[in-house]
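I have placed the structure first, in the form of structure tokens, so that the comments after it can refer back to it.
A single protein chain has been removed from this complex, and every other one stays in its place.
And now, chain A:
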Amino acid sequence: MALTKAEMAEHLFEELGLNKREAKDIVEMFFEEIRTALERGEQVKLSGFGNFDLREKKERPGRNPKTGEEIPITARRVVTFRPGQKLKSRVEAYAGTDR
């Protein structure tokens, strides 16, 4: 069981009175606009939730795990997520084991 876009849209439909089409569109665009900003090389800061940061990795040696052949892992830009203090505190309290 995991939270999905469909469930988020359902939540907006129930709580905000958006129609189903509008709710689905806004959830879709929410994630698309975050992707687009990151693609432009822009950090995304969602206060109370967390920041999506970009890091540039240099080329480093790698290996094909199947064949053992050495192949360099090329320089690349990657996305990392730093949860905000509010989200961290809320999650810290979670005591269960099912994830």
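Just so it is clear, a contact is a pair of C-beta atoms (placed from the backbone, for glycine too) under 8 Å apart; a residue touches a chain by one contact, two chains touch by 3 or more; residues count from 1.
FYI, contacts and distances are computed from a predicted model.
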Answer for the undisplayed chain, UniProt naming, from "Thiazole synthase", "NADH dehydrogenase subunit M", "Integration host factor subunit beta" or "Peptide/nickel transport system permease protein", is "Integration host factor subunit beta"
What does the interface between chain A and the hidden chain look like in terms of residue numbers?
1-5, 7-8, 11-12, 15-16, 18, 22-23, 25-27, 29-31, 33-35, 37-50, 52, 54-56, 58, 75-81, 83, 86-88, 90-94, 96, 98-99
